[in-house]
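Complex shown without one protein chain; remaining protein chains in place.
To keep things simple, chains are lettered A, B and C as they appear, and every chain counts its residues starting from 1.
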């Protein structure tokens, strides 16, 4: 029997990258202050994803236990719905973007992130959900394509590194950071957590 | 050294009741469909609670892992902020109410819960956060007393068994079930989950 | 439905005491050096136990994760076989003894424990498994009654606080500490771990 009969080499490396990325986040105490009420998820998609089953995510999301970030379960394909749809939409515009994380969002964090992106030369975008057309709000699954297109449009046609979203009724707003793989995303979001927590002014 | 030097007998029984209640919920597969985006928490307060440190709660909340409810961490005093404040406010009106759980909420669930409460002879209440005065929204920590008083007022001065809340901007609405101890709360919310999931019409 | 329909009050307190005791051990870093290859288990029996299902124990035993003691699973009735049989045998001689823990054992620890017991006024006993009769070794389940009786005999007819056992072929020897409830046992074994680790000479 071949060592990797049902799991091809690329998936093994995907699992390895998720494992290392989750471990980084679990060891970043400062990230707890960026975990939103809905908890964070970290996602990593196969190239050209079509459904949520093409997207690795943390089963049960990343929560806070004993004052540290804690992945509630293991990385599994299909474990995310919301963040998986986001990464699927983004990959249609820029196939190199395969990973992302959502995190907390309030006006103070938003201003900080905007300044930080400027200092890093990163594209920052924001979307105002009050602009979301009623017919899109009402159609099941239509919000995510609208949100992604709105964020890209606001960034002049490019995929933003970080997107800030205003809340809608019944929806907690989150920030999203995107990247090529989950280790890149984890390194960047942990740096943000540490600098923000330390009071660094970008 | 006495066997329970730093933990009095009542606390030992509190831990025991939380342990059994969490175990019940973790074994109720149907409850997964009632876990909101912000995840559920189960709380249990000491008599006459003053601060969150008087309230036992599940560290990291109750999330979904491998298709089952899963407590992310252990019960700990001080592990909840939102639900702890709720139970503190309620206990001022009815000191016998010491436990509660928050769970999902949409118009379909709300109608079902209202009918179910009627069939059980339970008090049902609902609050509309659009009625929340601006000065209360803006004052840190003022929303919870307003919400609890509003729910009790709408129920004719009594503490409701179940309260339904409409969402505000940036806030996911939740339902809340209250009781005397976490085992009562777990038994009741698991029965609701099973009946709702089975398509039972109250 | 009554709050505790299937779990009587004494069991709720039993769960509470196990919860608190396991938490103490998980927070005692020094105990890691006393965890044997077979791992430790902490047990707590109902009064007058007849079978392993009358004995609470840590499902999966207590192992070492990230350098700290870690209960692999939750306390469950029936989760232990070996330590459950021990506590059942002991309870026949002294019904007040309902809890125990097994931990590491080598000649150096044994000498230290003997001195420590002397300084505390505790009964210390040791058994030499080379004395175990062949017909007992070969009969399934006969070793434990022999071991318990041997330890009590060597202690002049009383149940020892701590028993030291020499290894047999294929059997890792362990030390056992007994008490009335798991909090007493946890407090005592954590004190032993801290003093032994600190180089204290009893």
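Criterion: contacts are C-beta pairs under 8 Å (C-beta built on N, C-alpha and C of every residue); 3 or more make two chains touch, one makes a residue touch a chain.
Since the structure is predicted, the reported quantities are computational estimates derived from the model, not experimental observations.
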### Message
As a test of the contact rule: which chains in view would the missing one touch?
### Response
A, C
### Query
If the hidden chain were put back, which of C:121, C:141, C:157 or C:170 would touch it?
C:170
### Task
Sort through C:73, C:95, C:115 or C:133 and give me the one touching the missing partner chain.
C:73
### Query
In terms of residues, what is the contact footprint of the unshown chain on chain C?
37-39, 59-61, 63-66, 70, 72-73, 167-173
### Task
Against the chain that's been left off, what residues of chain A make contact? List them.
1, 3-5, 7, 9, 11-17, 19-20, 23, 74-75, 179-181, 183-184, 187-188, 191
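The rule is simple: only the chains that are shown with their structure count from here on.
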### Message
Keeping to the contact definition above, tell me which chains border both chain B and chain C.
### Response
none
### Query
So what angle, to the nearest 5 degrees, turns chain A so that its CA atoms land on those of chain B?
180
### Query
Taking each chain's centre as the average of its Cα atoms, which is closest to the average over all protein Cα atoms shown?
B
### Query
Roughly how far is chain A from chain B, going centre to centre by Cα mean, in whole Å?
29
### Message
I'd like the Å distance between the centres of chain A and chain C, where a centre is the mean of that chain's Cα atoms.
### Response
47
### Summary
Expected list for chain B, residues touching two or more other chains, is none
